[in-house]
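Note that one protein chain is taken out, while the other chains of the complex remain in position.
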Amino acid sequence: MSASSTADVPFEAKTKVGRFTDFVDERVGGSGILREFGRKVFPDHWSFMFGEVALYSFVILLMSGTFLTFFFDPSMAETHYDGSYTPLYNVEMSVAYSSSLNISFDVRGGLFMRQVHHWAALLFVASLGVHMLRVFFTGAFRKPREMNWVVGGVLLILAMAAGFTGYSLPDDLLSGNGLRIIDGVIKSIPVIGTYISFFLFGGEFPGTAIIGRLYVLHILLVPALILLMIVIHLFMVVVHKHTQYPGPGRNDGNVVGYPLGPVYAAKAGGFFFIVFGVIALMAAAFTINPIWNYGPYDPSPVSAGTQPDWYIGFVDGALRLMPGVVNDFHFEYVIFGQTLTLNVLLPALVPAGIIFTVLFTYPWIERWITKDNREHHVLDRPRNAPTRTAIGVAGFTWYCVMWAAAGSDLIATHFHVSLNDVTYWLRALFFVGPIIAFIVTKRVALALQRKDREIALHGRETGRIVRLPHGEFIEVHAPLDDYKQYKLVGFESPAPLPAQPNEHGVVTRKEKRRAALSKWFFEDRVAPATPAEVEAAHGHHEAIEGSEQKSLSH
Amino acid sequence: MGNHSDGSPKHSGTVATAGQNEVEKFQDPGLPPHRLRLADTDPKAAKRAERQVAILFGVSIVGTLIFLGAYFAIDLGDDSTIATIRNQNLLLGLGTAFAMLGIGTGIVHWAKALMPDHEVSEERHGIRTEEDRQAAVRIVDDIVEETGIKRRPLIRNTLLGAVALAPLPAIAVFGDLGPRPDDKLAHTMWAPQDGKLKRLTRDPDGTPIKASDVTIGSAFHVIPEGLNELHEGKLNEKAKAVVLLMRLNPDSLKISPGREDWSYNGIVAYSKICTHVGCPVALYEQQTHHLLCPCHQSTFDLTQECKVIFGPASRPLPQLPIAVDAEGYLVATSDFKEPVGPSYWERDEHERLINS
């Protein structure tokens, strides 16, 4: 900044803006902050933007949500609708539903705000999910970012909680049946389930308390926690600096990219408006959550296609897949005179429990297997960590099977197949899907690595066909430049780490297990091409190019 | 790809062993040389980019005007049609989208085309230095020493006890969030009141149903008599009491011992609340006699007293014992003989209570 004058002559700003800035700076120390962050370097890659999409969606959620609170009334008192939507005129409903309808039909721009809010919510959770997938598949969760990965996982859970509490607020038939399913799941909890249900709903389902309680959670507690977690998350991003993809000039000791000011700040700032614009487009032209179709909540009716929003879908899908009776075994049975409802409890808790437990502990699991305690700031290309990539795809496949199960009825009607068959197939895929995905992904990753290796060794295909003197046709390969070559060879391919004795010279059973896992993790590997190999291939290449090319051909 | 037809990756090249990596690695060639953009060398291209950015900001201004126009020019009066709302929503949305995308794409284009695009490399510093760590340890040691907490276990232990107990009131104050469940889930409105049997009435208007109204293949959605007159807790009662009433050929019903007088001429009534997690099981297929829950696809066979034949439910739907009163109206002869709806921990206890 301009405060480069000597210490004994106090700085005097010349312009009005300058004086104002100086006033603030003297009191908060902005110069130091700006010096620290003004030119901070951020790597640029499209896959690094999903966290920003989530952050911006959250900001849009706060803004549109604030507007909605001015008109929404979370009361469950009975009223008769007298707004302008005639197909519901004079229908008995709760004040909450009536005010949601008023927002949609009688507040100018209210419907737009509702649609912005709901689309932004769906996008918020979706971008969080994609962001986490990106972090997982590139190994960005490794030291020193394990804790930030956990904070991200907490954010995902909070986002789902925010979404679900919001989904329930309009008190329409769809969300009411959603709450009823939640009530049924809560009641299946052994010993305390019935009490939790009565405490949550303030008595029997549906009662008159739940909407007000969810409202407070939705507009106060959950967003405050999300905000807190975002602050922690971003603080740690600043501490760690961003990761970067491997490439020439990039290593674990530096960060290569654009400075915050002006380029990165402009891009990131501009991107907020782009995300907002895309959400506004969706809200302009595509209906979301048409509460007027569903009608007020009433415990008697239900609509075909009653499903939760997508992020709760995998739990709903698991509930659908679980058979209640297998042969003559009933998953609900009486134990010590009390009812145990495993047909609800297992699918509601176990898959989500496994997914989140593995998600939260994965950085430590991998660290234990690989005994890799180094800091990693350069990302792995997913193909260069085949086992991790395969684990990720297997987990995602498992999630997707349950996700698909939540739409089993729509799959049946749209593809003209039997609903029951869809369920049978998905039950099978629930078990074999992840295994197939693991094997296929690992093979694909290894194949891609081999392709990289071949290109590094023999250069890229030029598409130029040459006829050799003895009549054979070959395609000429051109050598890569140093930068492209480094991208293909500049990665680590660790070998399995055998079991090692501890300080007493004993190889513990735990260490043996770790070694076995390490073998499984690193056994199938393609080593990066070494300079010697490239040299050999090259010499070879020039001497008897034809026969070498032949061995390369398919 | 190469001719590694045996598929084993180990044959794809030399297997690098630990340690070998270090010596045989490629040297990092460093950042590739910077390429200049068109706008860096050609002032015309720079001018063009400048105009494009300005046009994009102009688009944003137009978008804002569209929004304001749509907000003030279109009035949502009492007689506004759905088409009016749809048009207003579309214009407000497009206005916002243009306003936002104009600014966003304008700034990004500016940054990409006109701001310097030199990639910079910044050193990373250690997250923690050993010096800091030692200083921190000293400070913590001093603090602990100054408090004297190690020397005064009485203070430490009583503090721990106090802190451990202090949150209890915070938990206790939630005790009034809801009443105790007691046996509320075990009873519904169908229980005869003062010896008078409850009639089955139509949902939603509450008019009673004659047995002769229920023809074969019919399905009636039923609520108990008097439900609509309730003010307090109407939905709570409805959530337990809703019933589906159907008639099929009496010969196709398999009736188990003890339930002989629960139906009337092939007319049967079953709880509509799924025994899985409580969705209304209201999809009745009159030819297959299956009842399907639309939420999780539990399927119940009406001819086998609503035994589960598919899906996640594990228990048949409870049957409501019905008969016909002197005026020919259908009545419930008693409450359900078991708790309705999803299972809960005390369910079996309650079932024994009902039947005792």
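Note that the chains are named A and B in the order they appear, and that numbering of residues resets to 1 at the start of each chain.
Following the convention adopted for this analysis, contacts are C-beta pairs under 8 Å (C-beta built on N, C-alpha and C of every residue); 3 or more make two chains touch, one makes a residue touch a chain.
Just so we're on the same page, contacts and distances are computed from a predicted model.
> What is the missing chain called in its UniProt entry, if the choices are "FMN-binding protein", "Sulfate/thiosulfate transporter permease subunit", "Aspartate carbamoyltransferase" or "Cytochrome bc1 complex cytochrome c subunit"?
Going by its UniProt entry, the chain not pictured is "Cytochrome bc1 complex cytochrome c subunit".
> For the chain not shown, which residue from B:Pro204, B:Gly266 or B:Pro316 touches it across the whole complex?
B:Pro204
> Would you indicate which residue among B:Phe26, B:Phe98 or B:Phe220 is in contact with the undisplayed chain?
That would be B:Phe220, which touches the missing chain.
> Would you indicate which residue among B:Gly63, B:Gly278, B:Pro294 or B:Pro312 is in contact with the undisplayed chain?
B:Pro294
> Looking at B:Ala70, B:Ile103, B:Met246 or B:Val340, which makes contact with the chain not pictured?
Result: among the candidates, B:Met246 touches the missing chain.
> Give the residue, chosen from A:Val334, A:Leu349 or A:Ala412, that touches the chain omitted from the document.
Of these options, the touching residue for the absent chain is A:Ala412.
> Which listed residue (B:Ala191, B:Leu230, B:Leu283 or B:Ile354) would be found touching the missing chain in the intact complex?
Missing-chain contact among the listed residues: B:Leu283.
> If the missing chain were put back, which residues of chain A would it touch?
Within chain A, the residues that touch the unshown chain are 44-50, 53, 86-91, 104-105, 111, 115, 118-119, 122-123, 126-127, 130, 173-174, 267, 270-271, 274-275, 278-279, 281-290, 292-295, 298, 300-311, 313, 406-410, 412-413, 416-421.
> Just the residue numbers, please: which parts of chain B touch the chain that's not shown?
Its contact residues with the unshown chain are 35, 37-39, 81-83, 85-86, 89-90, 93, 108, 112-113, 117, 202-204, 209-210, 212-221, 246, 280, 282-288, 290, 292, 294, 297, 299, 310.
By definition in this document, only the chains that are shown with their structure count from here on.
> I'd like to verify one number: the distance from the centre of chain A to the centre of chain B, where each centre is the average of its C-alpha atoms, in whole angstrom.
Computed from C-alpha means, the inter-chain centre distance equals 18 Å.
> Taking the complex as given, what residues does chain B use to touch chain A?
It is residues 1-4, 7, 9-10, 12-18, 21, 24-26, 28-32, 71, 74, 76, 78-80, 85, 88-94, 96-108, 110-112, 115-117, 119-124, 127, 174, 177-181, 184-185, 203-204, 221, 223, 233, 235-236, 238-240, 242, 272-274, 276-280, 282-283, 294-298, 308, 310-315, 341-349, 352 of chain B that touch chain A.
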